[in-house]
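All protein chains of the complex are present and in place, except for one that has been dropped.
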Amino acid sequence: MRFKFPLMAIGLEVAMITLFGLFVQYETEQNIRQPPSSSNSTDVDRFFELYPLFQDVHVMIFVGFGFLMTFLKKYGFSSVGINLLIAALGLQWGTLVQGILHSHGQKIHIGIKNMINADFSTATVLISFGAVLGKISPLQMLIMTIIEIAVFAGNEHLVAEIFMATDIGASMTIHAFGAYFGLAVAGVLYRSGLRRGHDNEESVYHSDLFAMIGTLFLWIFWPSFNSAIAEAGDKEYRAVVNTYFSLAACVLTAYAFSSLVEHRGKLDMVHIQNATLAGGVAVGTCADMAIHPYISMIIGSIAGMVSVLGFKFLTPVFATKLRIHDTCGVHNLHGLPGVIGGLAGIVAVALGASDMSTPAMQAAALGSSIGIAIVGGLIAGLILKLPIWGQPSDQNCYDDSVFWEVPRWREHDHHFHEHHGHNHLEPEL
Amino acid sequence: MRFKFPLMAIGLEVAMITLFGLFVQYETEQNIRQPPSSSNSTDVDRFFELYPLFQDVHVMIFVGFGFLMTFLKKYGFSSVGINLLIAALGLQWGTLVQGILHSHGQKIHIGIKNMINADFSTATVLISFGAVLGKISPLQMLIMTIIEIAVFAGNEHLVAEIFMATDIGASMTIHAFGAYFGLAVAGVLYRSGLRRGHDNEESVYHSDLFAMIGTLFLWIFWPSFNSAIAEAGDKEYRAVVNTYFSLAACVLTAYAFSSLVEHRGKLDMVHIQNATLAGGVAVGTCADMAIHPYISMIIGSIAGMVSVLGFKFLTPVFATKLRIHDTCGVHNLHGLPGVIGGLAGIVAVALGASDMSTPAMQAAALGSSIGIAIVGGLIAGLILKLPIWGQPSDQNCYDDSVFWEVPRWREHDHHFHEHHGHNHLEPEL
Partner (left out) sequence: MRFKFPLMAIGLEVAMITLFGLFVQYETEQNIRQPPSSSNSTDVDRFFELYPLFQDVHVMIFVGFGFLMTFLKKYGFSSVGINLLIAALGLQWGTLVQGILHSHGQKIHIGIKNMINADFSTATVLISFGAVLGKISPLQMLIMTIIEIAVFAGNEHLVAEIFMATDIGASMTIHAFGAYFGLAVAGVLYRSGLRRGHDNEESVYHSDLFAMIGTLFLWIFWPSFNSAIAEAGDKEYRAVVNTYFSLAACVLTAYAFSSLVEHRGKLDMVHIQNATLAGGVAVGTCADMAIHPYISMIIGSIAGMVSVLGFKFLTPVFATKLRIHDTCGVHNLHGLPGVIGGLAGIVAVALGASDMSTPAMQAAALGSSIGIAIVGGLIAGLILKLPIWGQPSDQNCYDDSVFWEVPRWREHDHHFHEHHGHNHLEPEL
C-alpha cells in the first residue's frame, strides 16, 4: 500500500514524457507559417517580451499559492510541498490538454503563452486544493490534478472558442471554476467527524507570517497575472493599470471590514491574508476593457468587503448547514470575487466597454464555469472517495507528520506533543 | 470609538475613488500629443520596457519594507500588515498629488512612471513608519500617510522643477526626507514611559530571519529602484551598475564594522539587516552620473561604515539625550546615508559628473528635503498627538495583540504569556 503514491507519481511522469514525445515540439522559426508582421518581431522575440510576466505568474503559483496555505500550525510542509508537487504535474498535463484542444491536430509548439497557460491551469487545482487542505492525501491530489485540469481545459475551450466570451484575468474560468470545483469535492468528502473543528485547524504566530509571504507575492504580481495573455498594446496596458488600482482599493475595504466585523474592532489575519487579494480576482474579467481606473477601484472595494463578509458569515454556514468545509476559505477569495468579476464583465460588455463579446455570451461563460465546475467537482469527489486511494483519518487531518518523516526535534517540540504516534490512515496511505 | 479606524479607511477609499473619477485617465495613443519618436516606440511600448523594473520596486515596497520591520518578536503582523495598508493607500494618494502637480491642469494619464512614482511616494511613509513602529496605531498611520505624501510631493516638485536638482535614486527626496520626517514625528510623540526600553522591543530568532527576507529583496532590487525613472540609455545603465557595486562594497564594510564595534568581534543582526542597504541609499543621488564604478564602491563602503556606527553610537544618544526614539533605526539606514548621498551629489556635480544641475542647486535640494521633512514631521506629529485618534498605551507598545484578533494559540504560546489581557489603549483605539 505504501507504494501507491510513488508508483502513481512515476507512472504519471512516464505518461507525460510519452505524450510529450508524441505531441510536443519547440517553436521554431520554421513553425511560423505566416510572414513576419510589420513590427518585424518573430515569435522568439515575443517570447522574451512576455518572459518577465511569465516569471511573475510563476512566482505566484509556486511561492504565492504555496506559502498562502502555510497558515496552519502543523501543515506547512504539506501546504508548500504538495503545492509544488501538483503544480509541477499540472503544468505538464495542462500543456498537453490545452495544447491538444488548440492545435487542431497539429503538434503543440511550446511558446511563452503555452507556458503561461500551463501555469494558469495549475492555478485552478491549487485553488481547489485550498478547499480540501489537510483532509486528503498527496495521492488523492495527484488524481484530482489530472481530472480537474482536463475539465478546466474543456470549460476554457467552451468559454473562449464556442461562447467567444472574454475573461482575460480568468475571474470565471480559473477563480470561480477552481473554487466551486473544490467546494464540490469538499462536499462529497465531508467528514462529520470534524464538524466541531479540529485542534490542528488553527495557526501559530509564525505560520501566519509565512502565509503573508504568499499573500504579498500574489498581491504584487497580480497585475501580471491579469495581463499576461492580453493582446499586446492598449489592452495589456489596461489590464495592468486596472488590476493595480483594484487591488489597492481592495486593501482599504478589507482592513475596514475586518475591523468592523471583529470583536472590539481588531483585525483578523485570515481576512488580511485573503480578502486583500479579492480585488485582483474580481477585476479579472474586465481588466483589459476601457472601464476607467475608478471603476476598477469600485470593483476592488466591493470585492474586499464581500470577501471579509464571506469569511465571517458564509464560511461557518457552509460548514454547518451545507456540510461543505472549506479549509482556506477559497469561496471568499476566489468563488465570490470570481462571480463578482463575471457579473462586472456582463455589465461592462452591456455598457460597451468591449466589442469582443455580448452580455449573453458573458453570462453563458459564467454559468458554464460554475456549472461545469460543480459537476466536475462532484464526479472528482466520488472518484477520490474510492477506498483504493487511502485518506487521512479524521484524527490525522491537518498534520504533516502523516505524510512527512518526523525528525527527532518533533519529540522535543511543544507544538507537536499532542497526538504523537497516532498516524494511522483509513485504509492506509 | 472602535469605528474610527474602519470608517476612516472607508472614507479615504471613497475619497480616492471620487478623485480618481475626476482627475485620472488611461494613457492612450490619443493622449500622446507629439508624433512618435524616431525609435517608433509608443508610450505603451515603453510601458512594458519599464514594467519589470516597476515590479522590482513593487516587491521592495511590499515585501522588502514589510518584512524588514518584522524583526520585533510580537509585532510581525502589524509590521507587514500595516505596511501593506499604508502602501495601498499611499500609492493611490501619491498618484493623485504627484499627478496634479505635474499635469498642469490636465487630466492625469497613468503611465508606468506614474506607477513607479506612486510606489516611490509610499516609500517615504514606510521609512517614517520605521521610526514610530510599535508606538502608534493603524488609524494614526492612515493620517500620517495622507499628510506625509502631500508634503513629499511638494518637496519633490520644489527639488525637481524649481531647483532643477538631480536626485535620480532619491537619496534626498525619499530617504533623507522619510527619515527626518519620521524622526520629527517620533520626537513629538516621545513617551518618557519607554525611556528604559520595553520588554517587547527585542527580536526572537525567527523574527530576525523573517526580517532578512525584507533585507534581501531590498538589496537585490535596489539597482531597479535607482534606475527606474532614469533617462533611457546611458544614464539608466549607469544607475544600475553604480548601485550594484555600491551595495556589494557596502556589505563588506557593514560586516567589518559590525564585528569591530560589537562585543568580542561578533556580528549584530540589526546591522546586517540594515547597514548592508546603506550603499543603495547613498549612491542614489549620483547613481546615473558618470562617476566611475570604483567611486560608487567608495560611497557604498562609507555608507556601510557610517550606518553601523550610527546604530551603535548615535541611536542610543538620540533616544536618551534628544528624546527621539527611532524603533528601526531609520536614521542610520535612510537618514545618514541619504545625507551622504546628497553630499556626494554636490561634489559629483561640482566635479562635472553631471551638467544637469549645479552644486548650489544640489545643496538647496538637500537642505529643503531635510528642512521641509522636519517641519512637516513636527506638524504631523502634533496632529497625530490629538487625543481623537487614540494611541497604544506605553504598556501596549510593540504588541500585535492590541490591533489583531488573538487566536487561541496565544494562550499556549510561551512567547506571549506575558502581559496577557492588558490591551487597553489611551484613550481608545
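For reference, chains read A and B in written order, and residue numbers begin at 1 within each chain.
Everything below uses one rule, namely that a residue touches a chain if its C-beta (ideal position, glycine included) is under 8 Å from a C-beta of that chain, and two chains touch if they have at least 3 such contacts.
On a predicted model such as this, the values are computed, not experimentally measured, just so you know.
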Identified contact with the non-displayed chain, of B:Q92, B:T276, B:T327 or B:S357: B:T276
Which residue of B:L101, B:L252, B:L322 or B:V375 touches the chain not shown here: B:L252
Of B:K4, B:H198, B:R238 or B:H325, the residue in touch with the unshown chain: B:R238
Of A:G81, A:G154, A:G233 or A:P359, the residue in touch with the unshown chain: A:G81
Residues of subunit B (touch criterion as defined above) contacting the omitted chain: 49, 52-53, 56, 73, 202-206, 208-209, 212-213, 216-217, 219-221, 224, 233-234, 236-238, 240-241, 244-245, 247-249, 251-253, 255-257, 259-260, 262-269, 272, 276, 290, 292-294, 297-298, 301, 414
Contact footprint on subunit A, counting only the chain that is left out: 2-3, 5-7, 9-10, 12-13, 16-18, 20-21, 24-29, 44, 47-48, 51-52, 55, 58-59, 62-63, 66-67, 70, 76-77, 80-81, 84-85, 88-89, 91-92, 110, 115, 138, 206, 210, 213, 403-405, 407-410, 413-416, 429
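The rule we apply is simple: only the chains that are shown with their structure count from here on.
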C-alpha-based rotation, subunit A on subunit B, 0 to 180 degrees, nearest 5: 120
